[in-house]
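Before any comments, here is the structure.
Excluded from the complex is one protein chain; the other protein chains are retained at their positions.
Coming up: subunit A.
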Amino acid sequence: MKELLELLEKDHTLTPEQLAVMLGMSKDKVTAEIERLEREKVIVKYHTIINWEKAGVDSVYAIIHVNIAPQREVGFDAIAERIYRFPEVKNLYLMSGAFDLSVMVECNSLKEVSQFVFSKLATIEGVVSTTTHFLLKRYKTEGVIMEDEEEDRRLAVTP
């Protein structure tokens, strides 16, 4: 199963036929396995990584470190849910260390980021402090090097 997931994580356009040959399984078994993995939310979503900068779309990304006061019974989860429901929040992680939550937001402008922070995020009850870091350049996302051009430098025919 791990091998199937790794292949799909790398390239979800592979067809069940291709996967079946690559894994030495039957096509029906691969199809059934994928369906099960999707049903059980092991495969959560098929995702495409786009270099938006190259596509000419200017977005502003920021990573906001948030300190919060945990609440009885629900701990950090209730506040986290209030935050991750905002559509501009792309990633949200509970962290150990100097801050509690790492929130990554995508907005159209610096102004929109600031507005999100002071009007939506900072006003949530339980949010103690925020520190906003603007993302200047994306080198690697989800394990993919954005400008990765490790060219094939091999000769066309070699022994």
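As a convention for this text, contacts are C-beta pairs under 8 Å (C-beta built on N, C-alpha and C of every residue); 3 or more make two chains touch, one makes a residue touch a chain; residues count from 1.
Just so it is clear, contacts and distances are computed from a predicted model.
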(Q) Can you match the unshown chain of the complex to its UniProt protein name from these: "Molybdopterin-binding protein", "Methionine biosynthesis protein MetW", "Aminotransferase" or "Nitrous-oxide reductase"? (A) "Aminotransferase"
(Q) From the list A:11, A:58, A:73 or A:142, pick the residue that touches the absent chain. (A) A:11
Q) Out of A:24, A:56, A:97 or A:143, which touches the unshown chain? A) A:24
Q: Using the definition of touch stated at the top, determine which of A:40, A:58 or A:150 touches the missing chain.
A: A:150
(Q) Counting contacts across the full complex, list the positions on subunit A that touch the omitted chain. (A) 3, 7, 11, 14, 18, 21-24, 150, 152, 154-159
